[in-house]
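With one protein chain held back, the other chains of the complex are shown just where they sit.
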């Protein structure tokens, strides 16, 4: 399945792009996608404890199941947040 | 001694004036003045439990001693106050 | 920064007054004229102040707030005269390095002002008028009292409400 992945803030800056399309195995979870991304760029590994993920503009957990054409946003720590 | 007495709000409206000069015995306290005023107009008796007094723009108690030329403001319950 | 005014209050201007590169937060409070109070349909509010003392009380409130919170600046303005529905009668702006301080101090300032500022409010409602909080105003109303207020029947035929007699022979406020 195809996902539209969006990058913001420090992640966008380090990757040098605002987003991309990523092919993922059907049935993949958010955690699976993060593992895939961490293999490609160490910023995802580095941010593993602090990065949150939103699917279709809603925060989700790692076990959230992804669907074709989902908009997946990688959310590094936000401007004002202390807890995450 | 001579006092400048100021009226506001419902007291000003009932008395029909913003203030007046009042002659008072030397050594009189705020409570003495209030007794004098209550003899002249029943609004002061009526408001005995709720009227506050400021002398020279500071809230004072009944036993505060007055001095010649003091500015004495009769303060009926204020717009927002619940406690008094 | 501390004033009694007769014109509409500009919240923009007040924020500019307390704004500073040292401040990370500005909290403001505006008290506005509500259309109904204790079931009465309010037509307008009329405020009267003892201006010199009111300004002095504003200064004291701000000074006390500064002893409790780390603040950058405080501005307090109250309008007098007739304030039409929906317009602000009082405005407070507090700036501080951090948001919690600004918000808590702003809350403190408006609560204090309502307690101590020598300012009186006359409510002109459908069927009458009453000095809020005063002798003739049955349950010592304030902005927070509506929830527990009683409803009183009043004279819709004109004139003054039964629970708030005002002698028409007496002059009205000219402020």
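The first chain written gets the first letter, and so on, giving A, B and C; residue counts start at 1 in each chain.
The criterion applied here is as follows: a contact is a pair of C-beta atoms (placed from the backbone, for glycine too) under 8 Å apart; a residue touches a chain by one contact, two chains touch by 3 or more.
Keep in mind it's a predicted model, so treat the numbers as computed, not measured.
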Please work out which displayed chains the absent chain touches and list them by label. A, C
List the subunit C residues touching the unshown chain? 10-12, 15, 19-36, 85-86, 88, 95, 97-100, 102-103, 106-107, 110, 143-144, 146-147
Kindly note down the residues of subunit A that lie in touch with the hidden chain. 6, 8-10, 12-14, 16, 43, 46-47, 50, 54, 57, 59, 73, 75-83
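In the analysis below, only the chains that are shown with their structure count from here on.
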Subunit A to subunit C: how many Å between their CA centres? 50
Distance between the CA centroids of subunit A and subunit B (whole Å) is 71
